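Then we have chain A:
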Amino acid sequence: MKIRGSQTKRWVISIVAGAVASTLAIAPSQAIPVRSEVGVSATEIVLGMQLPQTGPASPGYNKIDDAMRAYFDFVNSKGGVNGRKIKLVVKDDTYKAGLTISTASTLINKDKVFAMVGSVGTQTHISIIKDINRRGIPDLFVNSGYSGFYIDPKKYPTSFAALGTYVVESKIEAEYLKANYAKELAAGKVGVLYQTDDFGRNVLAGFKQQGVTFPPANTQKFVAGSQALGLTRQVQALQAAGVTLVVIAAVANATAITIGTAAKLGFAPKWLVTSVGSDATTFKTILASQGTSGAVASALLTGVISASHAPSPGEDTDEFVIAFKKINDDFNVGPDKTWDNNVLQGMNIGYLTTAALQGAGKDLTRKGLIAFMEGKGATLSSAALSPLSYSSKTHEAYNSFWIGAYDANSVLKPIGGTRVLYTTDSAAGPITVSTYKRPAIAADALPKVG
Partner candidate 1 sequence: MDKYKNIWRKNLIKTLTLGVFLFLLSFTFEPYNQGQLALVLMLFIGVLSLTVLTGASGQISLGQGALMAVGGYSSASLITHLGASIWIGFLVAFFATAIFGLILGTAAARVSGPYLAGTTLVIALALPSVANRFESVLGGDVGLIVDFGTPPTWISNLIEVGYEQWQLWVVLPVALTALFFISNLMATRAGRSWQAVRDDEIGAAVSGIPVARTKVIVFVVSSAIAGLGGALYGLRGLVGPSVYPVSLSLTLLTAAILGGVGSISGAFIGTLIVVFLPDLIDWAISGLAVSEQLSNYLPALLTGFLLLATIIINPAGVMGAGHRKKH
Partner candidate 2 sequence: MKNLMVSDLVTDYGHVRALDGVSFIANSGEITTVIGANGAGKSTLLRTISGLEKAKSGTISWGDLLITNLAPEEIVRLGVAHVPEGHAVIPTFSVLENIEMGALFRKRKNSTDVKVAISEVLDLFPRLAERVKQSAGSLSGGERQMLAISRALVSRPELLLLDEPSLGLAPLVVEQIIQSINQLCRSTGLTVLLVEQNANTALAVADHGVLLALGKVVSDQPAAKMRADSALRTAYLGY
């Protein structure tokens, strides 16, 4: 009898503990007063973002939020948007979807964000996109090239891309190969190394769309996240297959491992690296701390072909690069603010977000913001050299890429000297040359909309 008595007591304890814990958790959130639109007050706009700030998938990406915040702080220092300061609430989901769902719930229900902006990651974003959209929360400038998020606005009406899709980019790259490496393609001398996830598969699909396929012996893959086991076998297989050009569809660290390994093996094909994996800073940081001297690392990167919708972060004369670099120096308080592609990307999202908020007007509502993005989003300009393609038919962002090669200073430069922008879509559309000319940045480095 005594035992049962004490069991009952423990039940009571656990119930009470539960109640206490829950009340504790409510307490801070009850203070938020009711407003006309969630996350918007006369003086503030609250935006939410999630990304892997820690964990295996975080390196590199964990700089994006700091760059965005730096740009918002810069905007706030100039008075904000329509008198409202932008507050960015960032949650670390360690790139685990189970956690993403929780952090999204925190952002939505507890922090009461007006919109989500710049969230990083495909797998993680899949887990919450349906819920965010159902609630009508704007899901702007998602940092994923997965076309499934954007090509059907009826399915995900509030989600808008921040990047060109993997398919668009790889279609353009495939076309470049067909034009310049036809002999190698015909002789079966072109190989591919891809990671077995949506990114790698979408890249293969883009190449296939343009009629570029890879013979089985030239096709190597690895499980995303397992590059820690080394990619020596894959690179050796490509070497044994005698390929002279290798397409790499892998994240930045795996790309660095691949090219570094090939050098050690005495294997020196032409490399074509998709933009996701071609961050020069990551590449050089990794190779340099491996003991490869900076000069050797630069030499390895020299001649690597890649595509971009934006200027290379190393283009010191680009007016956006100059402006963003200065803002980064002045406002970035993150743990690592070394200027690179990730910082440029974060700054650009900050710039675009500011523009969209301006465009949605003084009377800021979620519906209004989405209406603006669909109606006039395509007219926004940014640091990118490509136009944006937001409309009611698609929520894809950049539809144009230029092909370049890294020079000896690790700057991606147009091949042949002139930058040619190619435009296409994520479906079967043709590839055409774009005539888009990027509008100049304003003297105050703030977007001007309307």
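The candidate set was assembled so that all candidates are chains of the complex that A comes from, given by their letters.
Rule of thumb we're sticking to: contacts are C-beta pairs under 8 Å (C-beta built on N, C-alpha and C of every residue); 3 or more make two chains touch, one makes a residue touch a chain; residues count from 1.
Fair warning: this is a prediction, and the values are worked out from it, not measured in the lab.
Touching chain A in this complex, out of the candidates 1 or 2, is candidate 1. Here chain A touches candidate 1 in the complex through residues 3-4, 6-11, 13-15, 17-19, 21-22, 24-26, 28-30, 53-54, 66, 92, 94-98, 101-102, 105-106, 108-110, 122-124, 126-128, 130-131, 134-135, 148, 196-198, 201, 223-224, 333-335, going by the rule given at the top.
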